[in-house]
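With one protein chain held back, the other chains of the complex are shown just where they sit.
Read from first to last, the chains carry the letters A, B and C; within each, the first residue is number 1.
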Amino acid sequence: MDSLPLSSTREYRIAKDGIDSLELHETPLNALKRNEVLVKIYSVALNYRDLIIVNGNYPAVVKDNVVPCSDMAGQVVAVSPSVTRWKIGDRVTSSFFLDHIYGELNANSFETALGGPIDGVLTQYRAFPEHALVAIPDKLTYHEVASLPCAGVSAYNALYGAVPLKPGDSVLVQGTGGVSLLALQIAASAGASVIITSSSDAKLEIARGLGAMHTINYRTTPDWDKEVLKLTNGTGVDYVIEVGGEATLGKSLASIRVGGYIPMVGYLAGLDRPSDFGNLVVKVISKAANLRGIPGGHRGHLENLIKLISVTGMKPYIVRVFKFDEAKLAFSYLAKQEHVGKVVIQVADD
Amino acid sequence: MDSLPLSSTREYRIAKDGIDSLELHETPLNALKRNEVLVKIYSVALNYRDLIIVNGNYPAVVKDNVVPCSDMAGQVVAVSPSVTRWKIGDRVTSSFFLDHIYGELNANSFETALGGPIDGVLTQYRAFPEHALVAIPDKLTYHEVASLPCAGVSAYNALYGAVPLKPGDSVLVQGTGGVSLLALQIAASAGASVIITSSSDAKLEIARGLGAMHTINYRTTPDWDKEVLKLTNGTGVDYVIEVGGEATLGKSLASIRVGGYIPMVGYLAGLDRPSDFGNLVVKVISKAANLRGIPGGHRGHLENLIKLISVTGMKPYIVRVFKFDEAKLAFSYLAKQEHVGKVVIQVADD
Amino acid sequence: MDSLPLSSTREYRIAKDGIDSLELHETPLNALKRNEVLVKIYSVALNYRDLIIVNGNYPAVVKDNVVPCSDMAGQVVAVSPSVTRWKIGDRVTSSFFLDHIYGELNANSFETALGGPIDGVLTQYRAFPEHALVAIPDKLTYHEVASLPCAGVSAYNALYGAVPLKPGDSVLVQGTGGVSLLALQIAASAGASVIITSSSDAKLEIARGLGAMHTINYRTTPDWDKEVLKLTNGTGVDYVIEVGGEATLGKSLASIRVGGYIPMVGYLAGLDRPSDFGNLVVKVISKAANLRGIPGGHRGHLENLIKLISVTGMKPYIVRVFKFDEAKLAFSYLAKQEHVGKVVIQVADD
Partner (left out) sequence: MDSLPLSSTREYRIAKDGIDSLELHETPLNALKRNEVLVKIYSVALNYRDLIIVNGNYPAVVKDNVVPCSDMAGQVVAVSPSVTRWKIGDRVTSSFFLDHIYGELNANSFETALGGPIDGVLTQYRAFPEHALVAIPDKLTYHEVASLPCAGVSAYNALYGAVPLKPGDSVLVQGTGGVSLLALQIAASAGASVIITSSSDAKLEIARGLGAMHTINYRTTPDWDKEVLKLTNGTGVDYVIEVGGEATLGKSLASIRVGGYIPMVGYLAGLDRPSDFGNLVVKVISKAANLRGIPGGHRGHLENLIKLISVTGMKPYIVRVFKFDEAKLAFSYLAKQEHVGKVVIQVADD
């Protein structure tokens, strides 16, 4: 690869904290390094993580003036000569951690999370190492696949990364955020029964349409853990996809069966919220509970999730598509948290 | 339990080899032993195993004058006083191996297979140890649940007993016999893609209706392994449910991906058929294949399968129902092997 | 079994809270129930759990006037006629949860923990259901085997109950209590490297003799988590056997490698101690940590542990043997927490 088909890309960078600080830059493209592939990005999907990074509230390292966002789908437009897995024209998405290919995460791979410690994907063109990319099947759209690398892979890892979900198992998902909704859809398409909570009957109605078997409005039923026990004949569910954090973990422990699983994916209820548990250790032991931190997942999870979607026909639920120039609007829309489903930015026209 | 609600049962026994040797006896019922439960049987489903036992061709120990059949569904009509898990009126089915509750099979549990080394279930009433029974959910019928303990549990164990099937995986099932059809339905309801083979386009049409994604007529396509590779872009399938035996194992090894799984459940092609493999050891090693003998499964598998069916709504496919007095007809129908689906005997009216 | 070889047993019961409230009673023996076995108890080993039960500080249900202690070894002296697994003269120990035979714990099995919700083993004779007993190999003594059902099985479950320890892995054990010491010995005999902490150099010296590769005195090195990182080249250990509770969990999270395992077995640092972690959820997620509550283990764990000891020659470390009449002394000795190793009570002479 001696010359690139273009010399620069337009990309968003975070100037300082806040959505208004997002700035569009014209940045020159470097020559491709060994094993790199240049991708023209068509679709970028937003996650709650992107919002707290833009707002300066992320409890981990973020690069200065980072290009935000981790989830994209696009097409290969140039390849370094040493590249063997890809050719121009291939449709691809990328792993959330560029270097987390398989097995257990390690400290080095942690530092390759797109849109945090390294630049992300809210840009027209970006070079990726060839090992970070995953092929998109013909029948899936860019928007659908862009919905997967962060939230979808976290949901997949939560359900299949350790003791895998079996058809017939029961799953509780908290709220209708990105991870929760994709966990609902994955679990339902794999033959599990899903209970979902939300503060809004309208959102619960959407969730029911996406496969939820039971719904709980936690505004009218604040003791949702008791309702979960009632729905499971007093036994508790097999899995709780925990996204609330300190403020919900106690009720999650009350909601699982003895020996159940609590993959911990987020802390959407906020970091400053008091914990709702008494002595956590006693509860974990007496419930023989399994808690597992899920900071994302690896390329294998993404490949398996795409296979799952191809076979089952599950459709990631996209609520709204913004144009590339409307990125600030998209973030503001996300910040209101009134929507259900993925918010995506169409970077280029198909 | 001092007195039983009835004093005898009518039951079939095998006099000597052959369907015509099936005889109906009136047999006195013994007092219940500790931990026993008396079950009124409503439905019995037949398996190919029952046929070769009746015909005297079973390559394992069979009790003299055995009551045939392993799969039933019925209702508790009496319980020994020490029984805690069941009460009169409960709807139940039973584990294929009475004493194989969980974990790995052992030599002792092997000797508790219904309708082989011990008397089976083709009878109006039978006492079972309480630990061998499993509850039937309201929404499932006796016929549906009677279809599961032998063939269904073998299929479930084949798919979930070791490295569990994931949604998105690919499965090849051979033919449309009991295990194959239930493996197809289980895999499809769990989000996997299924390829099925048969010598009959009519049977393949039925299989397609039950969820098969691809079908192969092995009469017109004798090199079905090559067709499987074609359908999987040259990679091979993740699982082959092997039911043919020596005559098909070689093609099964050719059909899996490197590192794939071959649960071995049967030898329907006959024990006298020549093997179709050259040096098996070289093939297993060079394919990094996983072969696993499946002589049935345990109570936990049956419980999980019933949970799966309750949640997914999968319906065991019943092709024909015979009356209790038509048992010989039922076996003859099975022997013709022209049908697809479970053949059941209605022992009592609902 | 119509008549027992004796009519009563002498047993300790807790009158009210405190060691001094332990009272010796002469209690009549009931006729054996179906499937029961009468065991003459030779050895009882004490656990920290027994002490907090005697002192009335146990955070779970305890029967009134309970016979304390869960861990014994003895000999079968009578069997109910229906018993098939045991005969008079067999040397046996018992599962901590009488009804937890295998697989995942459930709420019912939880209620069968010896010396808590039901009467325990600090008695001369006790009837057990046959399924709760495990055979003792010839070469192991009563005292050695009595050391295993609670602490040993918890340690075994912590290391092998989920993702099993591999030879070459690294394990951190906290302190020299019963579970910690047995975890050290099990891990060392299985080819793992062990780091152990204690406030006493003398205790660490004993631990080194039992196989510890590295020792940390947490009095002189209060930041033991940093020392653990130093000893593992900054990576962290594969497993931390967590027995401190809220007061140590934060440092345990800091001590493991990314993706490491923290089986949570106890809260020896006390329930009223402030937690040493900030936002637990953030730490668990960013470390991709695996936390698992260990309320004991099942009969299969006990059988496997006894097999391990038979093959490896590992010797449970017994520090002091008291006579049956010295039970209060034994509890007082345990309460001082100055010892290292198991404290056992010789109930009968060999």
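Criterion: a residue touches a chain if its C-beta (ideal position, glycine included) is under 8 Å from a C-beta of that chain, and two chains touch if they have at least 3 such contacts.
Keep in mind that what you see is a predicted model, and the values were worked out from it rather than measured.
By the touch rule given at the top, the unshown chain touches A, B, C in the complete complex. Remark: the omitted chain is touched by one listed residue; of A:K16, A:R34 or A:K230 this is A:R34.
Set against the missing chain, the residues B:A212, B:M264 or B:A327 yield one that touches it, B:M264. In the complete complex, the residue from B:A289, B:I306, B:A327 or B:V344 that touches the missing chain is B:A289. Among the residues A:G103, A:G278 or A:G313, only A:G103 touches the chain that is left out of the figure. Residue-level contact of chain B with the missing chain is found at 59-60, 104-107, 110, 162-163, 235, 242, 245-246, 249, 257-259, 264-267, 271, 275, 279-295.
The omitted chain makes contact with chain A at the following residues, 33-35, 82, 101-103, 300. Residues touching the missing chain, restricted to chain C, are 160, 164, 166-169, 186, 189-193, 213, 304-305, 307-312 (touch as defined at the top).
The rule is simple: only the chains that are shown with their structure count from here on.
Inter-chain contacts peak for the pair A-C, counting C-beta pairs in contact. Annotation: 41 Å between the Cα-based centres of chain A and chain C. The distance from the centre of chain B to the centre of chain C, with each centre set as the mean of the Cα atoms, comes to 42 Å. Within chain C, contacts with two or more other chains are made by no residue at all.
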